[in-house]
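Here you go, one structure.
In this view, the complex is presented without one of its protein chains, the others remaining in place.
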Amino acid sequence: MENIDKKLREEAKRLLEEKRVDALVGYETGTLPLTATPCFITNPEDAEKLVWNAFCTQNLAKYVHDLISQHRESQKRVKPEDRKKKVFGVVARGCTTRSIVLHLQERQYARDEIVIVGVPCTGYVDRKQLSIIVSGEDIQEGTLEGDQLVVKTTAGEKRIPLQDALSGNCLTCKFNNPIICDVMIGEKAPAIAGAAQEYAEVEDFENLPTEERWAYFTKEMAKCIRCYACRQACPSCYCKTCFVEQSQPQWVGLGEDTTDTQVFQLMRLFHMVGRCVDCGSCISVCPMGVDLRKFLKKLDKDVLDLFESRAGSSMEDLPPLSRFKEHDKEDFVFNP
Amino acid sequence: MARRKFATLKRFLDYIGLEGDRTIFTWISASEGERFANVIKGVTAKVRALGPASKLVKKL
Amino acid sequence: MIKDSEKIGAVMVVGSGIAGIQASLDLANSGLKVYLVEKDISIGGVMAQLDKTFPTNDCSACILSPKLVEVGRHPNVEILTRRTVDSVEGEAGKFKVKMTKAPRFIDLDKCTGCGDCAKVCPINVPSEFNEGLSERQATYRKFPQAIPSGFAIDKIGTSPCKSACPTHISVQGYVALIATGKYKEALKLIKKDNPFPIVCGRVCNHPCETACMRGKVEEPIDIMHLKRFVADLDLKDETRYIPDKKESKGKKIAVVGAGPAGLTCAYYLAAEGYDVEVFESLPVAGGWLAVGIPEYRLPKDVLKAEIKVIEDLGVKIHLNKAIGKDIPFEKLQKEYDAVFIGCGTVNSSKLNIPGEEMQGVIHGVDYLKRVNLGEKVFLGDKVAVVGGGNVAMDAVRTAIRTGSKDVFVLYRRSRAEMPAAPEEIEEALEEGIKMEFLAAPKRVVGENGKVTGVECTRMELGEPDASGRRRPVEIKGSEFIVPCDSLIPAIGQEADLDFVPKESGIAINKWKNFDVDPVTFASNVPGVFAGGDVVTGPQTVVKAVYAGKEAAVSIDRYLKGEDVKAGREKDWTKDLADKADVSKVEKVARAKYPHLKPETRRTNFQEVGVGFSEEEAVAEAKRCLACGICSECYQCVDACIANAINHDDTFEEETIEVGAVIAAPGFEVFDAGIRGEYGFGIYKNVVTSIQFERILSASGPYFGHVQRISDGKEPKKLAFIQCVGSRDTSCGNSWCSSVCCMYATKQAIIGKEHAKGLEPTVFFMDIRAHGKDFDRFVNRAKDEYGIRYIRSMPSTVKELQQSNNLLLKYVQEDGSLVEEEFDMVVLSVGLCPPAEAGKLAGALGIDLQEHGFCKTALENPVETSRGGVFVCGAFGGPKDIPETVMEASSAAACASGILATRRGTMTKEEDLPLESDLRGLGPRTGVFVCHCGINIGGVVNVPEVVEYCKTLPNVVFATDNLFTCSQDTAVKMGEVIKEHNLTRVVVASCSPRTHEGLFQENCEKAGLNRYLFEMANIRDQNSWVHMHEPVEATEKAKDLVRMAIAKAQFLKPLKPGQLSVNHATMIIGGGLAGITAALSLADQGYESYIVEKEPVLGGNYRNLYFTLEGLDTRKHLSGLLERVKASKLIHAYTAATIKKIEGFIGNYKTTIATKDGDEQFEHGVVIVAAGGYELDTKEYLHGQSPQVITQRELEKLIAEKDDRAAKAKSITMIQCVGSRIPERPYCSRYCCSEAIKNALKIKEMDPAKEITILYRDIRTFGLKEDYYKKARELNVQFIRYDEDRKPEIVQEGDKVSIRIFDPIMNAPVEFKTDLLALSVGTVPNPGNAEIGQMLKVPTNQDGFFLEAHVKLRPVDFATDGVFMCGMSHAPKLSEDSIVQANAAVSRACTILTKDYIEAEGKTAYVNKERCAACGLCEENCPFSAISVNIVEACAEVNTVLCKGCGVCTASCRMNAVDLNGYTNEEELEQIFNI
Partner (left out) sequence: MAENLANKEWVPKIVAIVCNWCTYAGADLAGISRIQYPPNVRIIRVPCTGRINPFYVAKALQTGADGVLVSG
C-alpha cells in the first residue's frame, strides 16, 4: 500500500507540475478513522495528501463530471475566443473507469479533457457493514494491517478480516482493474474470487414468489426518505434537472405518498438500464440503507442477458438503448 | 430501441413483484384487425385473472 | 412541336397500382396536376392483395396504406375511378384524352364508407380481392383501406326478369331477399312496383320466368310462386305491408273502376298523399280479379285482403256506383282534380255465328261473373267452351266444378298456339278436360231455341300471322257437329265506353279503346287519364297494374304542374344482363310447386296451388343466377342515411387535356387453369400463389391461418411449383416473370411462421434471386427455415381421393423419377400483360412488343413508341416492386421534363384566413360528437355523451352531428368556432387516420390553428367493435372524449418551419447514372454539379460496346457526353474529390478538390451515383493464364474483332466468379445476361464456335429469357455447377483444361478450351463509407448504400434530400441505372421545384435548460434530424428533417426533448384521464 500511495503521489505531482492536468481528483484520508474522502488538488505539493486504500468509497467519476460541467458552464460567460480548456486528472479504479467510459460514450466530456490515473482495486470497506460487525459501537481508531482491520472501539480492540467488511459489490466485482487509463499505478489487481457469483443474489430473489418480491420492494422503498443522496452520488445521474423536480408535467408527486416514492425509485432505477457500473456509491451514501443493489444488479443482469452488453465495459460496448440488433430476444412479446 | 426498453421494463416490473401479466407488449400490424381483437381479449383475460390492481396504485 | 406556352401542366396516369401511385405523387409533388385514371373502383393494384413483401417481409398493407392515403388526399391528384381511356389525340405537351366513365351507383361525394349498404345487400359473389376464396356483396369495397374509401355497386345491367316484367319489379331483388330470409323486405320491394303481389303471385302470366336465364340451364326459377310466398304476408294484419303515406296534398282524384288498373293507380296516389275515391259499378271490388278469375285460382278472401291494404291506405271504394248511370262523368271531371279511368273490358266478344242468341249459349265473361258473384249456374252435363285463352280455361274448369260431366274446349289452332298459361292448360287436362284442336265453330245447333250442339269445321295451320302464330285456315267441307248442352264462347272482351259522353272530347281509337299516351296514360283531355284493358283491350293483370302505376306518376306530376312525360321513356331491353355464359352452371331442378290432387280439387273451388313452404321457397330462390349481380333490391338505398346511392347512374363520356401520359396498367396473373396437368380449378388443394398470398394475409379469408381449401386443415407438406405460365413456350409465355422465385421463397417462410409444422418444398428450374439482398433471403430460407428446394419441374399433379392430398410426379436432376405426396400445392403463377393491353395500346397510340407487353426504347425503358407517352411497371415487362417504383419515378421525371415550364399552372393552393388571436382566451373547447348515421348513434347514446362533455372542464360548447364529415357540418363547425371563440376543437367520430386532416382543414378555414384539434375515435374503435354493448360503449365513448378534451387543453398552435431551397444538385459520380441524372435535371431546368474522381466521365459504361437487346452503347454514351458538354446547366468536375459536405436538405455547401485547386458550390440536394467496381479476381488462373480473361475483356475482343476471339474455336465462360459466395453473398445481376450477350454475338459471327457456359443458376430474368432460349437453340452448352463443386482449371499449353461435375450426366466431365471468360461480379465503391459519413447516410452489410425502404423508396435515403442511383445502390444493368437515375431526379424534383420546404408541424423540440447533450437522441433518430451542438452543449432539432416519430423524446432521460402534438404533458394527461 505504501508503495502504491507513493507512486500515486509521484504521478499526481508530475501531472500537475507538467501542467498535463489543471486539477486532480483523488482521495485523502478522512477525518474519521478508517475513512477516506475525495479531494481536489491543483497544487503539486498537495499530491502528498493522496491515498489509495480500502477506505476509498466514492466513485470519483461523479466529481470529474461535475467539475467539467461547472467549468464548461463558467466558460459560457466567456467570449468564445477567450474560452479555456481545462484538463482534470482522476484517480480511477475499475468501476470509476467504467463510469468514465460511459461519460465518454454519452459525450459528457472528451477523452482529452481527462487524464485517468488507474489504480488496482481489491474492494472497499462498507461502513454500514463495519458498523454492524462492531455492533454499532463508535470506532475510535483503526488501522489496516495486511488483510486484517484493527478496530478500536469503546468495547475494546477487535481484529476483523478485511474480507468480512468489504462492500457487497466489491465482493463480486468483475472489473476491479481500470478499463482504460493513461497511467496505471502499480500492478493489476488479481481477479475477485466471488465474481462468478455476481448474480447469485438476484437469481435467488427472482425465484421468490411474486408477493414476496413485492413485499420486499415495498419494504425497501418505505425506508426511502426522498433525500436524493443516491442520485447525488451516482455518476450516471447527471441530468441538469432531475425528473422529480420537473414540472409541466410533474412526473412524480412530491408528497409522502408511498406510490410516489415507489414510482420515483422505479424510474430512477430504470434510468440505469445499461448504465449502472455497480460502484456502490448510491448505497454507501444512503442514510436509510435501502437495498438498491438488489434492483440495480437485476438491470445489469438483464442487459447482459438480453443485449450482451455491460455498462462501460469498453469503449466499443455502446449503451444498449442507443441501438438494437435484428435478432434481439422477442420472448416478452405477447401472442394471443 | 423501443423493443429493448420494453424487454427490460417488463422483466424489471415482474422482478419487483408487479405481476408480469399487467404489462403486456406486442406487435400488431395494420392488416391484423383480428389479431388486435385477440390481443385485447387475451390481455383482458389475463388481467381479469389477476383481479383489480392494487400495487403501485395511488389512492386518491 | 407544341410551344411551351401551350403545353398543359397536367399528366394523366393510367392505372393506379403502386406504379401509378408513385408516378402521381412524384408529379403532383413537383407542381403538376395529375389525373389518376383507374378502371376499377379503387386504387392500389395487386400490391394491396399481398401479405408481406420480400426480402424484408414488411407488411404490404402497412407500407402501401400511407401511400394510398397520401395520394387520396393530395390536392393536385384527381382520382378518376371506373374510367377507361378511349383515345388520346395530339402530341407531347398537349394531348386530348377521351374517356368513358362507368357507373359506380354510389356518389363518392356523399358516401362515408360506413358499409351499411353492404351489410344489407343480399347478393353474394366471389371476392376478387380474396381471389375467390371468400365472398363479397354486390355492394362492396375491394378492401377496408381502399381509396376512394367509398363503396360501389357491382351491376352489369338489368336482369332479364326485371326487364321482362311489365311492371319492372326488381324480380332478382326479391328473389335474393327471399333467399336471405328477408321476406318483409321482399314484399315491400314488390309493392314498390306492384300493389297486387297476392294476385300476381297466383294468376300472372309471368313473362319474367320466360326471360329467366336459369331457363337456359334447366328451368326458370318459379318466380310467380315465390312472389306468392311473400305476398301472403299481406294476408295477416301483423305482417302485411302498408307503405308510409305522405302528408296530405289536399287534392281529390276519382278513379273509375276498381280493377287492377284503377286500384293500382289509387294505391300509389294515396301513398303520395292524395285523397282518392274509386267508383265501381259492381257490388265487389277487384274488377276482373273478383268476377273473372275463378275462386280455385284466386280465392275471394285472399283478394279481399289485398284490396283491404289499399283501402287501409285511405282509398275510398264506392261499390255499386256506375259512372254514367249513378253519377255523371262530368261531375267527376268537375269535382275532382284528376280522373283515372280503368274500367276494363266488360263485354264479351261475340262469335258472330248463327244461333249465338240461343238459350244455352252463355259468354265466358258473363258465366264467370255470375259464378263469381255467387250464383249457382248449372250448364248441363256436356259443355263446350270455345277459345284457347285463360278465360276459356277458367270457364271450362269452372264448368267442371259446377257439376258438368263432359266439358271440353274447342280451339281453332293447335295446343302450341294456345295463349293460355301452360300450367292452366296442364291443370285443366289433369282435371279431365278434353281439348278439341283445329276446330272452329260455324253455327250453333239447337232445338227450340235451346242449344244441343255446335257445328265446327276443321282447320289447318297456314302462314304465321302478325302475332307470330300460324294462321288457321279452314278446310273446306270438313264440317262436323259436336253435341253439347251449353256453349261458352270465350274468345275475347270489349270495352264499354258509353258512360263517357261524346262531349267530353276524350279520344277513342279504332279498336274502341281510349286513345292515350303510351308512356303517361294521359288522354287528350287535361286531367283525364286512362289505362288497363280499357286502353289496350283484354290483357294481363300486370299490364293493367303497370298502367295504373304509371298513370299515378303522371297524375302526381300533372297536379304538381310538372312536365308529365319528361325523362320517363325507358328502353328496358338496353343494358340487359343476359350475356353471361351459363354453360358451366351446375344444374339444380326447379322446385315442384305443390298442388291439390286433381281428384280432390276438380269438384270444388278450393285453391289449387298450395303454396311453397319456407324451406322450399328459400331453396328455390337460391337457384337464382343473379344475372345483373346487383339485384336492385334497393336495400342499400334504405340503409344509406347519407343518400349516396343512385341506381340510375349511367355511362358518361369525358374529355380532359394533359401534357403527357403515363401508362401503368400493371399485369394480369397467369390463368393457372391453362396448365391443366396441375389440376388448378379441379383439385381443391391446388391454389395459385396469389390465392396463397391471401391465405397468408391476416386480413384474408382465413385471417392468416394457413389451411387447405378442402377441409380447412393446416397442411404439413406444401409444394410450390415455379414457372407456371412463365418460361413456358407451350402456353406461349416464353418470358420469365422475374418475381416468382422470390415470392415463393417469401411465402414459404411466412407460411412456416404462421404454421410451425409446415414443410415447404419449392420445385424450380433456376433460382432467380437477382435483386438486392435476394440471395441472402433465399439462403435464410434454406438455412434458417429449412425450406427444401428441388431443381425439377413436376410433370403432373394428381389428387388422392380419400385425403384430397396431391401426388406430384417429378424427375430429379440425375434422371430418376420420384412420386411424392403433398397436402397442398401452390402454383407460382407468372405475370402476363394486362388483359386490356391491346385496347389500351390502341387508345394511347403506342406499340406492344411480341408478347403483348409495352414496347419500350432501348435507351430508356420508360419511353414508348409515342412521344409524351411513358410506361412504367409490369406493363413494360415483368418486374418487382422496387423496380416498378423506380420506373414510376423515372416516367414521372420524363413526363415532367416535357412540362417543366408549366409547373404550377394547373395546381391549386388554398387561401386560408389569418389565424385568430387567441391570446388570453385559454382553452375554450368545442366538442362535436358524430352519430355517423347509425354507425355510432346506433350503439352509443350520443346525446348522453354530448351532455357529459358539457360537464367537463374547459368545454364551452358541445353538440352532435349526423355526419361530422359532411360539407354542411364543416360550414357549421366554422361558424361555431367563431361564434364561441373556440380555441380547441375536439371531434369524437371515426379514425384520425382517415379524417384528422379533413377536420383540421375545417379549423384552419375558421381561422383556428390546425394543431389545436384533437380527435376521439368512437366509431372504428368503439361502436363498431362493441355493437352489442351499448351501455359500455357509451361509457367508453365518454372516456375517450374526456381523454381527448384533457389532452386538448395542452395543445399548442404550431407553425411548421420553412426552409429555403437551393435549386442546384450535386451528383457524386459521373458514370452512366450520374450523367443521365444531370441531363434529366437539365431537362427539368435545374443546375447540377457532377463530381467524378476519374479524369473522364462515363464510368463503367465506357467498357460496354453493346447490350443484350442490341443497343450500341458507345454511340449512346458519346451522345450523352455531347449533351452534357453542350448543357449550360451541367458543371462536370473530373479528377475531383469531395473534401467536405456541409448542411442539409435545401442548403448544402460542398467543397471539392480538383486539379485546379479547391472549389466550393451550394446545392439543395445530393444524388449519389458513385457506382461500383468490377471485382479484381485471382480465381481460375486469372492474371496468370493468357487464355483466362474477364467477360468484359471478351466483349472488347469481340467488338474490336481481335484475333484472340476470332481464332478461338472453343470459348468457355464461368459464371458467379466472386459472386454468391460467403464473402459476397449477393448476385451481381447482370453477369448471366452479359455472358449470353457475348455468346450470341460470337455465334452470330461464327456459328461453328463451341461455347460452353458453366453456371449456378441462369438469371436471365424478365424478357431477357428469350435470349437464353435463343442461346440454347444456337447450341450454346450450359453446364451447371454447385457452389461447393466449382470447376477446376488447369493450364495445358495454350489451352485451358476444365474439369467439372455435370449433374445431368451425374459424372465429372473434362474438356479443353481456347478461351475462358470469367463473369466476375461487382463490388461496391470502396469510397461509399466515406461518402456515407459525410452525408450521414448508411451502407448495408455488403457496402452498397442502404435505401430508405427497399420496396417503396428505392432511390431515397432515410435522410431527406439525398438520393441514390446506379451501382451505388446495388449491382445492376445499364438500363436499370438509367431508370434509377431518372427516378432520383424525379424524387429530387419534389424538393427542387419548391422555393421553401415545409416541415411537419408535429416535430420535436429541445428544452435547452434540461439537455445534458448525452447524444442518445442523435443516435436513436432514424432521420438524422436531431444532433448535439457541441458548442452549445445541447441537442438541436432540424424541424425540416424531423418526421415527428418521437423516438428522441422517449429516449431522453432528462425529458429535455419533447414532441409537439404528443408532448409528455399531453400524453400523461390522457393517462390520468383513463
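Each chain gets a letter, A, B and C, in the order it is written, and its residues are counted from 1.
Note that in this section contacts are C-beta pairs under 8 Å (C-beta built on N, C-alpha and C of every residue); 3 or more make two chains touch, one makes a residue touch a chain.
These numbers come from a predicted model, not from an experiment.
Of the chains on view, those touched by the hidden chain across the whole complex are A, B, C.
Listed residues C:51, C:550, C:668 or C:1467: the one in touch with the omitted chain is C:1467. Screening C:652, C:1032 or C:1244 against the full complex identifies C:1032 as the residue touching the chain left out. Taking the complete complex into account, C:1020 is the one of C:427, C:1020, C:1195 or C:1418 that touches the chain left out. Annotation: of C:812, C:991, C:1060 or C:1333, C:991 touches the absent chain (contact as defined above).
Chain A meets the missing chain through residues 243, 251, 259-260, 263, 266-267, 270. Think of the hidden chain as still there; on chain B it touches residues 1-3, 5-6, 9, 13, 18, 21-41, 43-44, 46-48, 50-53, 55-58. Taking the complete complex into account, residues 62, 65-66, 115, 144-145, 699, 991-994, 1017, 1019-1022, 1024-1029, 1031-1033, 1035-1036, 1038-1040, 1043, 1402, 1420, 1444-1447, 1449-1451, 1459, 1461-1462, 1464, 1467-1468, 1470-1472, 1474 of chain C touch the chain not shown.
Definition applied: only the chains that are shown with their structure count from here on.
Chain A and chain C have CA centres that are 66 Å apart. Within chain A, contacts with two or more other chains are made by residues 321-323.
For chain B, residues that reach two or more other chains under the stated contact definition are 1, 5, 35. Chain contact summary for the complex, chain A toward chain B: residues 205-206, 210-218, 253, 257, 259-260, 262-263, 266, 269-270, 273, 295, 298-299, 302-303, 306-307, 320-324, 328-330, 332-336. Of all residues in chain B, only 1-2, 5, 29-35, 37 touch chain C in the complex they form. Interface residues of chain A, counted against chain C in their complex, comprise 72, 80, 106-108, 238-241, 243, 246, 248-249, 251, 271, 318-319, 321-323.
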